[in-house]
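Okay, here's the structure, questions in a sec.
A single protein chain has been removed from this complex, and every other one stays in its place.
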Amino acid sequence: MNTEKPLLEIDKLAISFTTRHGIVQAVEEVSWLLMPGEILGIVGESGSGKSVSTLALMGLLDANGFIASGQMRYRGQLLGCDAASDHRLRSRMAMIFQYPRLALNPIRRVGQQIIDVLKVIGDPGNCNALKARAIALLDEVQISSPEQRFYAYPFELSGGMCQRILIAMALARSPDLLVADEPSTGLDVVTQEAILALIANAARRRQMATLFITHDLGLAAKHCQRIVVMQNGRVVESAPAAELFARPRERYTRSLIAATPALMKNLAELRAVYAEEEASMEQTR
Amino acid sequence: MFKMLISRFAAAIPSLFGVLVIAFVLTRALPGDPAAFLAGPAASQEAIEEIRSTLELDKGLMAQFVDYTRNVFNGDLGSSWSTGQPVLSELVSRMPASIELTLLGLSFAIAVAVPLGVLSATRPGSWIDHGCRLLTTAGVSLPIFFTGLLLVYVFYFLLGWAPAPMGRLSLFADAPPSVTGFFLLDSLLAGQWATFVEALQHIALPAINLGIFALAPIARMTRASMLGVLSSDFVRTAKAHQLPPRKILYGYALHNAMLPVITTLGMVFSFLLGANVLVEKVFSWPGVGSFALEAVVISDYAAVQGFVLAMGIFYVFLNLLIDIVYGLVDPRVRIAT
Partner (left out) sequence: MKDFLNHALYVFRSNPVTAVAFIAFGLIVLVAVFGALLVPYDPLAIEAANQFSPPSWQHWFGTDQVGRDIFSRTVVATRIDLLISVVAVALSLVVGTALGCIAGYYGGWFDRLCGRLVDTIMAFPLFVLAMGIVAALGNSVVNIIYATAIINLPFYIRLARAEVNVRRSSAYIDAAILAGNSDTRIITLHLLPNILPPMMVQISLNMGWAILNAAGLSFIGLGVRPPAAEWGIMVAEGAQYIVSGEWWISFFPGMALMLCVLCFNFIGDGLRDMMDPRKRT
């Protein structure tokens, strides 16, 4: 039995938006947990509400969005009530987004943008110290020639490189929790692999919990320890990855798995892994 | 970057050519005898014949156009029959007054419109937002000569705060020693504090009049641009990283939002250069606009067309300048070209 306290608790969270046509409920009563250092995948189609809950978590909901009911708790402390405590709690979180080139200021050099983030975490230091740390971060995310790339503008970099910059900015804050909202969607397959491996390694190295949001079940299978499946704003199923793929309980989950070609190939392998895990758990009881 | 400058200059050349063609067509488009129009209604037959031979109006149109272009490059825009002076020297002597007025009016407009647009975008739905939207719609609806008269009535007649709308200085004052031609600058440079104050008092109302006119499109563009930028992905990233709100607003949002506003300035100048004429009439401002007005009234044909040509050329260069400034400010243009 795991006695560790959850890092993040989403408890019957409901999020709605006020629109011209009335109130639209995007997320209805979802609940899930995230343990420290864990990589949790949130999987679902477009419009399933998977991004919305994390946007609410980070306080980035659009002006017309609001939390209708439920709670978000970070390390047991309530999020979303007091601006000062929210700010403090969110300083332990970082987020990276889909379409990385759009997520960077187009007319500001990327090195300068990293320094902007470094200045926030209150680290004093002169220009040179900040620049050195920024270049060290660029190195950590495996950007070649970091001293030159420091002066680049986002439009001069590829999508993959822009995403690495965003990861560098996220890591600059030494967060306990990284939210990755479709970080590899739109990148070519090779770069996808590289970016996700980078995130996974950074998470392991820095003991960082990761929320990996994606519509691609295959990617989630590969990199996540547990998976939450969402549909139409609700949690359909949630289980450790191997168990989800070996023994999906809900019909929706089964249809998602069936729709993912890469997954079908690995199914036998996953089933074997699950069988092994089950067996070992039986032994320890 | 040098390449960008060259390419921008090159793009302006067809526009300059177009301006020359149109201005030429206008000088020959009159029904009747161009020589008679250029000589003026009071001219004798000999004077008309003299003009006809001097300008070689008997030649074919193409030859005339070549002559015309050559004259323009040599600075000969014709002569005003009423003053006998070359049009170009008249324009040059009056330019500083118009430029001083336009620059001041534009500065006033930007100083009010940009903060207004920013506030309106950051507080959507508030009374400032509604006020801004009302102002921008009303601003483009106001006849500029009417606002000028209203300003004169309220601030001169009713309140007595502004001096009589009689030009750049009062009748008894001397102009400061001319360095730039801008009375405000020249009086400061010469240390003539009293003259500076008086020049400021006289330029205040017409500048505000022009400014109100330019306010509307600038505020509208700033607001729209800010709204777009504030909902952009990179502002969301900045918020996610908890950057200080001030830095997000100025360094990230406004910096990006200003780019389309710079391009708007081209259109704003088109309005301003035309509005100049009207404002100069209302306030008896001795600039190029009132020069053109006097010429129009007395059918001083060469003067009017010289004015139109000069304004066209000036505007082309102004647009060129705006293009270059934009190219310098936006790294995507500066580096990629």
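First chain written, first letter: the chains are A and B, and each begins at residue 1.
One rule holds for everything that comes next: a residue touches a chain if its C-beta (ideal position, glycine included) is under 8 Å from a C-beta of that chain, and two chains touch if they have at least 3 such contacts.
What you see is a predicted model, and the numbers here were worked out from it, not measured in a lab.
Asks: For the full complex, which residue in B:M1, B:V21, B:V197 or B:I335 touches the chain that was left out?
Replies: Only one of B:M1, B:V21, B:V197 or B:I335 touches the chain omitted from view, namely B:V21.
Asks: Just the residue numbers, please: which parts of subunit B touch the chain that's not shown?
Replies: Touching the missing chain: residues 14-16, 18-19, 21-23, 26-27, 29-31, 133, 137-138, 140-146, 149-150, 152-153, 156-157, 164-165, 220, 223-224, 269-275, 277-278, 281-282, 292-293, 296-297, 301, 304-305, 307-308, 311-312, 315-316, 319.
What we mean here is this: only the chains that are shown with their structure count from here on.
Asks: Taking each chain's centre as the mean of its CA atoms, how far is subunit A from subunit B in angstrom?
Replies: It comes to 53 Å between the two C-alpha centres.
Asks: Taking the touch rule as given, give the residues of subunit A at its contact with subunit B in the complex, in rising order.
Replies: Spelled out, the residues of subunit A in touch with subunit B are 58-60, 62-63, 87, 90-91, 94-95, 97, 99, 102-108, 116-117, 120, 153, 155-156, 166, 169-170, 173.
Asks: Can you name the residues of subunit B that touch subunit A in the complex?
Replies: Touching subunit A from subunit B are residues 124, 231-234, 236-244, 247, 251-252, 255-256, 259, 330-332, 335-336.
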